[in-house]
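Just one protein chain is left out here, and the rest sit where they should.
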């Protein structure tokens, strides 16, 4: 029996009805059997401030760090805020990277899907995130890239993909990610 | 009598003893008479989530938005976290940019000083911030640039600059910023 | 009688039938009377190598430098090659920036229109170019931004815009650029 890899899914928008959260849920339904996606919440993390770690880390930080640590890989699903990564998602990166020497990120295979209501595919957020992941040592899937637009018409009423070609694209993306995890995950 | 321009100073690190805060305070002492620097706090802003605006904005958001709105210009002093802008500073950008149609940023002249204990000058944070400021329509000083390193030995015990050449650099920088404000600030 | 500003237009693709060149020509027809667009060629510039300047600059470099120097402003029209600026356009930036102390760029107002056959609007090229323009001290129009997609259906057989809304967008863009030039150009 082959290994099933757990994938922490980080959703960049905190809005209850966020398209990025809808996408996370739609992806769960079509993921290949070798990976298990589950959302790790980031909305309750206090803004990163090193003084808080010195005083004893907030409970939400500890919860978040443990959940990422116990996952085999990380999938980032991000909108674009002001041509960059939403603060909530950058905060999750910062909280997970500390305290010094205890980062939860190094070596966890990663992938990025960026999604926007417009047509530009949140390219700016996607690549700003990649720059951080170089430093955090998250080996990140390069091809295929996924810059998704037109979020407003992406889903059907049941929360699946409204369009067969988008679904096929996403299936291929997750297959490539599953393969990437198999090749790069630490034992 | 000539106009004095008020400059909102945003400090990227929330740490009490942050070098970026020390720099903000050191700059106040050497600013030319045409600009008045004052720190606008960002550490108490809840993570940006559009649902909160729909429910009535948190008091800290309203306070922050008003303080920026009533300033003539903005100076960003930022460290680098994970090769990008600290979450707290990105959060301030996001909070200030919303709700749709009520952004506090458009047309306010801006400048960026990035500072780090190492030698690379927080270049990654500096330019990620610039990408957001294009969208936010903050006309940002281009030359001189300010990528400062060796933060740990930058200040003397009185909170001034330990080194005359750094002080001269910063004076010239603030003069250039004051000139930039004069040329680009809205009436 | 008011001043007419000359605008050097740099076209990023060297292909004879390039969409970016078609766009440059279509823009000439709709520019406001206060700016005069003319293409400055970059395809014959030898790859930048400082040794060549030491030996006496190649004629094409001298021609290019003079043409930019004698212009009041610069409009960059760029496709995206491999998620960044085409080499030919980066080469024009490098050639124009040297020799040390004789850069042709500082203070010339600039604007960027990026164009691609796909939907992502050449965002990556647009912003990599902006990072260089910070250093080169080209005050660059921030809003509106122009990330154009679907280049293949953009023009009619006469070389005008096939679509009224694209033409209106481009007219508004050029008006904003003309205003930007008026406000920031050196006397």
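A, B and C are the chain letters, set down in written order, and residue numbers restart from 1 in every chain.
Heads up, the rule we're going with is that a residue touches a chain if its C-beta (ideal position, glycine included) is under 8 Å from a C-beta of that chain, and two chains touch if they have at least 3 such contacts.
Treat the numbers as computed from the prediction; the structure is a model and nothing was measured.
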Of the residues C:23, C:85 or C:178, which one touches the chain left out of the display? C:85
With the full complex in mind, choose from B:61, B:105 or B:147 the residue touching the hidden chain. B:147
Residues from chain C at the interface with the omitted partner, ascending: 13-16, 43, 45, 47-51, 81-88, 90-91, 93-94, 97, 124, 128, 131-132, 134-136
Contacts from chain A to the absent chain lie at residues 106, 127, 130-131, 133-135, 137-139, 142-143, 145, 183-184
Chain B residues touching the chain left out here are 83, 119-121, 123-124, 127, 147, 149
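Just so we're on the same page, only the chains that are shown with their structure count from here on.
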Any idea if chain B and chain C meet via the same residues, over half in common, or different ones? same
Let me have the rounded angstrom distance from the C-alpha centre of chain A over to the C-alpha centre of chain B, please. 29
Quick check: how many Å separate the C-alpha centres of chain A and chain C? 36
So how far apart, in whole Å, are chain B and chain C when each is placed at the average of its C-alpha atoms? 30
For chain B, give me the residues that contact two or more of the other chains. 131, 134-135
